[in-house]
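Note that one protein chain of the assembly has been removed; the remaining protein chains are unaltered in position.
What follows is chain A.
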Amino acid sequence: MSNSLYSMLDVHSPANGVQQIQLHRPEALNALTTAMLGELALALDEAEANESVKVVVLTGSARVFAAGADVKEMAERDMVGILKDPRQQSWQSISRFPKPLIAAINGYCLGGGCELAMHADILIAGTDAKFGQPEINLGIMPGAGGTQRLVRAVGKSLAMQMVLTGQPINALQAKEAGLISEITQPELTLTRAMEVASQIAKKSPLALRLAKESILKGMETDLSTGLRFERHAFTVLAGTKDREEGIAAFLEKRPAKFTGQ
(Lines give C-alpha, C1' and ligand atoms only; values in the text may rest on other atoms or scores of the structure.)
Protein backbone atom coordinates (compact mmCIF):
# COMPACT_ATOMS: atom_id res chain seq x y z
CA MET A 1 0.00 0.00 0.00
CA SER A 2 1.39 3.40 -0.92
CA ASN A 3 1.07 6.51 1.14
CA SER A 4 -0.08 9.40 -1.02
CA LEU A 5 1.37 12.05 1.30
CA TYR A 6 4.50 11.91 -0.80
CA SER A 7 4.88 12.88 -4.42
CA MET A 8 8.43 11.65 -4.95
CA LEU A 9 8.45 8.63 -2.68
CA ASP A 10 6.52 5.40 -2.55
CA VAL A 11 6.15 4.58 1.11
CA HIS A 12 4.79 1.13 1.85
CA SER A 13 3.14 0.28 5.13
CA PRO A 14 5.33 -1.90 7.27
CA ALA A 15 5.06 -5.63 6.67
CA ASN A 16 6.51 -7.63 9.57
CA GLY A 17 7.94 -4.45 11.01
CA VAL A 18 9.74 -3.47 7.80
CA GLN A 19 8.83 -0.28 6.01
CA GLN A 20 9.90 0.24 2.44
CA ILE A 21 10.65 3.70 1.10
CA GLN A 22 11.21 3.90 -2.63
CA LEU A 23 12.71 6.96 -4.28
CA HIS A 24 10.43 7.65 -7.20
CA ARG A 25 11.32 10.35 -9.70
CA PRO A 26 11.81 8.23 -12.79
CA GLU A 27 11.84 11.21 -15.12
CA ALA A 28 15.03 12.52 -13.47
CA LEU A 29 16.93 9.35 -12.50
CA ASN A 30 15.84 9.95 -8.90
CA ALA A 31 17.95 13.11 -8.71
CA LEU A 32 17.64 14.33 -5.13
CA THR A 33 15.90 17.68 -5.21
CA THR A 34 15.51 19.66 -2.02
CA ALA A 35 11.84 18.75 -2.00
CA MET A 36 12.59 15.06 -2.38
CA LEU A 37 15.16 15.11 0.42
CA GLY A 38 12.57 16.94 2.53
CA GLU A 39 10.02 14.23 1.83
CA LEU A 40 12.55 11.57 2.73
CA ALA A 41 13.42 13.30 6.01
CA LEU A 42 9.71 13.54 6.78
CA ALA A 43 9.10 9.90 5.90
CA LEU A 44 11.92 8.85 8.22
CA ASP A 45 10.59 11.08 11.00
CA GLU A 46 7.25 9.33 10.60
CA ALA A 47 8.91 5.93 10.55
CA GLU A 48 10.72 6.87 13.74
CA ALA A 49 7.46 7.81 15.45
CA ASN A 50 5.58 4.76 14.15
CA GLU A 51 6.10 1.93 16.63
CA SER A 52 5.11 -0.73 14.13
CA VAL A 53 8.14 0.22 12.02
CA LYS A 54 11.21 -1.62 13.26
CA VAL A 55 13.43 -1.31 10.22
CA VAL A 56 13.37 0.80 7.05
CA VAL A 57 14.52 -0.36 3.63
CA LEU A 58 15.37 2.46 1.28
CA THR A 59 15.51 1.72 -2.43
CA GLY A 60 15.31 3.26 -5.88
CA SER A 61 14.37 1.73 -9.21
CA ALA A 62 15.86 -1.15 -11.16
CA ARG A 63 18.08 1.23 -13.12
CA VAL A 64 19.02 3.82 -10.58
CA PHE A 65 19.16 4.26 -6.84
CA ALA A 66 19.77 7.99 -7.13
CA ALA A 67 21.95 9.66 -9.73
CA GLY A 68 22.90 12.65 -7.60
CA ALA A 69 21.60 16.02 -6.52
CA ASP A 70 19.46 18.11 -8.83
CA VAL A 71 22.12 20.05 -10.72
CA LYS A 72 19.75 22.69 -12.06
CA GLU A 73 18.60 23.48 -8.58
CA MET A 74 22.15 23.64 -7.33
CA ALA A 75 23.19 26.02 -10.11
CA GLU A 76 20.71 28.58 -8.84
CA ARG A 77 22.30 28.82 -5.40
CA ASP A 78 25.11 31.29 -4.71
CA MET A 79 27.35 31.19 -1.66
CA VAL A 80 24.81 32.77 0.63
CA GLY A 81 22.14 30.50 -0.79
CA ILE A 82 24.23 27.45 0.02
CA LEU A 83 24.97 28.79 3.50
CA LYS A 84 21.23 28.89 4.12
CA ASP A 85 20.68 25.61 2.26
CA PRO A 86 17.53 23.92 3.56
CA ARG A 87 18.95 20.57 2.47
CA GLN A 88 21.26 20.58 5.46
CA GLN A 89 18.34 20.11 7.79
CA SER A 90 17.01 17.19 5.81
CA TRP A 91 20.41 15.49 5.79
CA GLN A 92 20.59 15.88 9.55
CA SER A 93 17.18 14.32 9.99
CA ILE A 94 18.21 11.42 7.82
CA SER A 95 21.46 10.88 9.68
CA ARG A 96 19.71 11.03 13.05
CA PHE A 97 17.23 8.29 12.14
CA PRO A 98 17.62 5.91 15.10
CA LYS A 99 16.22 2.67 13.67
CA PRO A 100 18.13 0.33 11.36
CA LEU A 101 18.19 1.67 7.81
CA ILE A 102 19.02 -0.64 4.94
CA ALA A 103 19.74 0.57 1.42
CA ALA A 104 18.90 -1.75 -1.49
CA ILE A 105 20.85 -0.41 -4.44
CA ASN A 106 20.57 -1.18 -8.13
CA GLY A 107 22.18 0.76 -10.95
CA TYR A 108 23.54 4.26 -10.52
CA CYS A 109 24.31 5.44 -7.02
CA LEU A 110 26.18 8.66 -7.64
CA GLY A 111 26.95 11.94 -5.94
CA GLY A 112 24.19 12.80 -3.49
CA GLY A 113 22.75 9.35 -4.20
CA CYS A 114 25.94 7.69 -3.00
CA GLU A 115 26.01 10.00 0.00
CA LEU A 116 22.42 9.09 0.79
CA ALA A 117 23.18 5.37 0.48
CA MET A 118 26.08 5.82 2.89
CA HIS A 119 23.62 7.14 5.48
CA ALA A 120 22.18 3.63 5.57
CA ASP A 121 23.49 1.21 8.17
CA ILE A 122 23.64 -1.72 5.77
CA LEU A 123 24.14 -1.44 2.02
CA ILE A 124 23.12 -4.31 -0.25
CA ALA A 125 23.69 -3.87 -3.96
CA GLY A 126 22.98 -5.61 -7.25
CA THR A 127 25.86 -6.74 -9.46
CA ASP A 128 25.02 -3.84 -11.79
CA ALA A 129 25.37 -1.11 -9.15
CA LYS A 130 27.80 1.76 -9.71
CA PHE A 131 29.02 3.96 -6.87
CA GLY A 132 30.71 7.28 -7.43
CA GLN A 133 31.22 10.88 -6.39
CA PRO A 134 31.36 12.71 -9.74
CA GLU A 135 31.00 16.19 -8.21
CA ILE A 136 34.58 17.05 -9.15
CA ASN A 137 33.56 16.99 -12.82
CA LEU A 138 31.27 19.94 -12.12
CA GLY A 139 33.98 21.95 -10.42
CA ILE A 140 32.52 21.22 -7.01
CA MET A 141 32.96 18.47 -4.44
CA PRO A 142 30.81 16.15 -2.34
CA GLY A 143 28.82 18.15 0.17
CA ALA A 144 26.81 15.65 2.17
CA GLY A 145 29.38 13.30 3.64
CA GLY A 146 30.99 12.04 0.45
CA THR A 147 34.47 12.95 1.61
CA GLN A 148 33.85 11.69 5.13
CA ARG A 149 31.71 8.56 5.13
CA LEU A 150 33.34 7.28 1.94
CA VAL A 151 36.86 7.42 3.36
CA ARG A 152 35.72 5.63 6.49
CA ALA A 153 34.09 2.93 4.38
CA VAL A 154 36.69 2.32 1.68
CA GLY A 155 39.94 3.78 3.01
CA LYS A 156 41.91 6.80 1.92
CA SER A 157 43.42 5.74 -1.38
CA LEU A 158 40.22 4.56 -3.04
CA ALA A 159 38.21 7.43 -1.55
CA MET A 160 40.72 9.95 -2.91
CA GLN A 161 40.71 8.29 -6.31
CA MET A 162 36.91 8.30 -6.47
CA VAL A 163 36.49 11.86 -5.24
CA LEU A 164 39.36 13.35 -7.25
CA THR A 165 38.71 11.58 -10.57
CA GLY A 166 34.94 11.34 -10.32
CA GLN A 167 35.16 7.80 -11.73
CA PRO A 168 32.63 5.34 -10.30
CA ILE A 169 33.40 1.86 -8.96
CA ASN A 170 31.34 -1.25 -9.59
CA ALA A 171 29.57 -3.49 -7.09
CA LEU A 172 32.45 -5.94 -6.85
CA GLN A 173 34.94 -3.20 -6.03
CA ALA A 174 32.47 -1.71 -3.56
CA LYS A 175 32.13 -5.07 -1.84
CA GLU A 176 35.87 -5.64 -1.71
CA ALA A 177 36.44 -2.17 -0.30
CA GLY A 178 33.77 -2.60 2.36
CA LEU A 179 31.31 0.02 1.11
CA ILE A 180 28.56 -2.60 0.81
CA SER A 181 27.94 -5.78 2.74
CA GLU A 182 26.50 -8.02 0.03
CA ILE A 183 26.19 -8.32 -3.74
CA THR A 184 23.07 -9.89 -5.19
CA GLN A 185 21.64 -10.57 -8.61
CA PRO A 186 20.00 -7.24 -9.56
CA GLU A 187 16.48 -8.70 -9.60
CA LEU A 188 16.90 -9.92 -6.03
CA THR A 189 18.48 -6.89 -4.37
CA LEU A 190 15.28 -5.67 -2.80
CA THR A 191 14.19 -9.20 -1.87
CA ARG A 192 17.48 -9.80 -0.10
CA ALA A 193 17.35 -6.41 1.66
CA MET A 194 13.82 -7.19 2.84
CA GLU A 195 15.00 -10.59 4.05
CA VAL A 196 17.80 -9.05 6.12
CA ALA A 197 15.40 -6.37 7.34
CA SER A 198 12.85 -8.92 8.51
CA GLN A 199 15.55 -10.76 10.45
CA ILE A 200 16.49 -7.52 12.15
CA ALA A 201 12.87 -6.53 12.74
CA LYS A 202 12.43 -9.52 15.05
CA LYS A 203 15.06 -8.27 17.51
CA SER A 204 14.53 -6.00 20.47
CA PRO A 205 14.05 -2.46 19.17
CA LEU A 206 15.88 -1.06 22.19
CA ALA A 207 18.88 -3.29 21.63
CA LEU A 208 18.86 -2.40 17.92
CA ARG A 209 18.78 1.29 18.64
CA LEU A 210 21.62 1.24 21.15
CA ALA A 211 23.74 -1.16 19.09
CA LYS A 212 23.35 1.11 16.06
CA GLU A 213 24.19 4.19 18.07
CA SER A 214 27.19 2.48 19.59
CA ILE A 215 28.63 1.51 16.22
CA LEU A 216 28.07 4.98 14.76
CA LYS A 217 29.51 6.63 17.87
CA GLY A 218 32.59 4.47 17.61
CA MET A 219 33.17 5.65 14.04
CA GLU A 220 33.44 9.25 15.10
CA THR A 221 35.41 9.00 18.31
CA ASP A 222 38.52 7.40 19.77
CA LEU A 223 38.53 3.79 20.94
CA SER A 224 38.36 4.41 24.68
CA THR A 225 35.42 6.84 24.35
CA GLY A 226 33.74 4.36 22.03
CA LEU A 227 34.29 1.52 24.48
CA ARG A 228 32.93 3.64 27.32
CA PHE A 229 29.83 4.49 25.27
CA GLU A 230 29.37 0.84 24.43
CA ARG A 231 29.58 -0.15 28.10
CA HIS A 232 27.01 2.49 29.09
CA ALA A 233 24.64 1.37 26.36
CA PHE A 234 25.18 -2.25 27.36
CA THR A 235 24.36 -1.33 30.97
CA VAL A 236 21.22 0.55 29.97
CA LEU A 237 19.92 -2.56 28.19
CA ALA A 238 20.30 -4.48 31.45
CA GLY A 239 17.29 -2.53 32.70
CA THR A 240 14.93 -3.62 29.93
CA LYS A 241 12.20 -6.26 29.88
CA ASP A 242 13.39 -7.29 26.43
CA ARG A 243 16.71 -8.40 27.92
CA GLU A 244 14.93 -10.59 30.45
CA GLU A 245 12.79 -12.02 27.70
CA GLY A 246 15.71 -12.55 25.33
CA ILE A 247 17.81 -14.41 27.88
CA ALA A 248 14.86 -16.42 29.20
CA ALA A 249 13.83 -17.46 25.68
CA PHE A 250 17.40 -18.53 24.94
CA LEU A 251 17.60 -20.66 28.08
CA GLU A 252 14.16 -22.15 27.41
CA LYS A 253 15.08 -22.78 23.77
CA ARG A 254 12.11 -20.88 22.33
CA PRO A 255 11.85 -17.82 20.09
CA ALA A 256 11.90 -14.53 22.00
CA LYS A 257 8.95 -12.17 21.93
CA PHE A 258 10.31 -8.67 22.25
CA THR A 259 7.97 -5.86 23.21
CA GLY A 260 10.27 -2.87 23.15
CA GLN A 261 9.96 -2.44 26.91
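Convention: a residue touches a chain if its C-beta (ideal position, glycine included) is under 8 Å from a C-beta of that chain, and two chains touch if they have at least 3 such contacts; residues count from 1.
By definition in this document, contacts and distances are computed from a predicted model.
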Name check vs UniProt for the chain missing from the figure, options "Tyrosinase", "Light-independent protochlorophyllide reductase subunit B", "1,2-epoxyphenylacetyl-CoA isomerase" or "Na(+)/H(+) antiporter subunit F1", returns "1,2-epoxyphenylacetyl-CoA isomerase"
Omitted-chain contact residue, chosen from A:S90, A:T184 or A:S204 | A:T184
So which bits of chain A touch the chain we can't see?
-> 184-185, 187-188, 191
